[in-house]
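In this view, the complex is presented without one of its protein chains, the others remaining in place.
As written, the chain order gives the labels A and B, with residue 1 at the start of each chain.
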Amino acid sequence: MISVRDLVVTFGHGRDAVQAVRGVSFEVAEGESFGLVGESGSGKSTVLRALSGLNRSWTGRASIGGLDVAKADRRLPHLAQMVFQDPYASLHPRHTVDRALSEPLEIHGTGDVSARVEAALADVGLGPAFRFRYPNQLSGGQRQRVAIARALMLRPKVLLLDEPTSALDVSVQAEILNLLRRLRAQQRLTMILVSHNLAVVAHMCDRLAVMNRGLVVEEMDVATLRREAPREAYTRQLLLASKGYDRAVAGRMVSFD
Amino acid sequence: MTALLEVEDLRVSFRTPTGPFHAVRGVSFALGRERLGIVGESGSGKSLTGRAIMRLLPASAQLSARRLAFDGTDLLTASPRTLRGLRGARISLVMQDPKYSLNPVMRVGEQIAEAARIHGGVSARDARRKALAMLEAVRIRDPERVYRLYPHEVSGGMGQRIMIAMMLVPEPDLLIADEPTSALDVTVQMQVLAILDDLVAQRGMGLIFISHDLDLVASFCDRVLVMYAGRVVEERAARDLAAATHPYTRGLLQSLPRIDDDRAELPTLSRDPAWLEG
Partner (left out) sequence: MSWRAALLSDTPRSRQEAKLGALYRGWLRFRRNRLAVLGLLIVVALVVVAAFAPWIATHDPYAQNLAQRLLPPGSAGHWLGTDEFGRDIFSRLVYGARITLYIVVLVALIAAPIGLLVGTAAGYLGGWVDAALMRLTDVFLAFPSLILALAFVAALGPGIENAVIAIALTSWPPYARIARAETLTIRNSDYIAAARLQGAGTGRILVRHVMPLCVSSLTVRVTLDMAGIILTAAGLGFLGLGAQPPMAEWGAMVSSGRRYILDQWWVATIPGLAIFVVSLAFNLLGDGLRDVLDPRQKT
């Protein structure tokens, strides 16, 4: 469904050029949920933005459902959509929920807008009462539900999730993760989930790639993660660090550059 | 042991067009030379509690308490001068975002040195030496180089460590850390926590660690207060947090995904109105 080959993303020009992603390749099968894990600066979000088409300054090959991402095909919006990290920044402050959800349908001239907006709201667990509210009348979790509904308006096959719960409280995170799992099953979605949180990835994904400094350190299935049996030292340290504070462990932390 | 900090019936409220909003409603605790964690979700009043102790609330906030005392000094009646003397020198506050706390037109090293000089009363040369030592203590490689950088030249993680260095260099007796490591990668987070840990253990500093991360607080602190809607709903030893009895705490713990479990559905929290008063 998704194929990424030798992806290199460079920011800046000439001497200031920085390679944020230095040759990343992976495949995601149809219906699979794939996690991209790493610390800040690992390049995980950069991969997602290149794959979504938001960033066009990259080399290598990337395709979704057989369509070359570099060609900005008009069919791509119907194939893949994205959910962003910060629900406070991803909704237009002057657009009602109704308008945010109608927009993709209007762009592509799809009919039956009203019924589809109501259905989409119901899908993400929001009643019709929310339809004509502005974002500032919604909580963070409700906003993220609207953002998910918006991403699903065009009935895409692929959902790209960029830290979808890291800006939310833990109790709200659980609701959103449950919602994403349910939608994935109902709509047979293929997902790529970018997160720094190993537990979230373990909960949501079938397979994952660990990234550090623009490279994939290792790929594994979620069972390996659950057994806490990764191959690479970097991943083992990440795993240890995410299990809570331990003075002895903290003293042994090393930096992987 | 006399408590370093005593807080009794602390209340913070804001006036709004729809009537007063009570953000903190009667929080009481005593802090010794220990690591006290305050956990809660956004809006629980945990950050305001930390700021109220520093008497650093927005002008629109109203503060009241039956007792608010630091090392015998009543913070409620203290003069602005006394408060200024305490802040920075004996009580420090580390905030989540270093961007707003560092002076953008001053080299970071000089800011740390200045903090050492003003609050520690040491000479300029000693202040510089202390600043460099503190940068090294927060695991910054090449402190001499970092000393000369401006805030915009350092990364978020390094900025946060610089902030912590600046707050620790006057060797405060009480450090209030509001989500000090949320912006940091887990590995750096562990290293920064180790520094705080050592300061509490070696120097007998008191630490209030405010965080939304239950696992982290449980593994790092000695004692935990769980806040909900402006009240402390549960208090217990950090290592017993898993045995929490309040339904809110239990709900929060259960709603966290874990690496080693394969629950299909995470239990979600249904908020009981009774918790507001319980």
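Criterion: contacts are C-beta pairs under 8 Å (C-beta built on N, C-alpha and C of every residue); 3 or more make two chains touch, one makes a residue touch a chain.
Worth saying up front: this structure is predicted, and the values here are computed from it rather than measured.
By the touch rule given at the top, the unshown chain touches A in the complete complex. Residue in contact with the omitted chain (choice from A:46, A:90 or A:212): A:90.
The omitted chain makes contact with subunit A at the following residues, 52-54, 74, 76-77, 80-82, 84-86, 89-94, 96, 98-99, 103-104, 107-108, 129-130, 132-134, 136-137, 147, 150-151, 153-154.
The working rule: only the chains that are shown with their structure count from here on.
Distance from the subunit A centre to the subunit B centre is 31 Å, each centre being the mean of its Cα atoms. Only residues 39-41, 140, 169-171, 173-175, 177-178, 181, 196, 198-200, 202-204, 225-226, 228, 237-239, 241-247, 249-251, 253, 255 of subunit A touch subunit B when the two sit together in their complex.
Looking at the complex, you find that subunit B touches subunit A at residues 41-42, 155-157, 185-187, 189-191, 193-194, 197, 212, 214-216, 218-220, 251-252, 255-260, 262-269.
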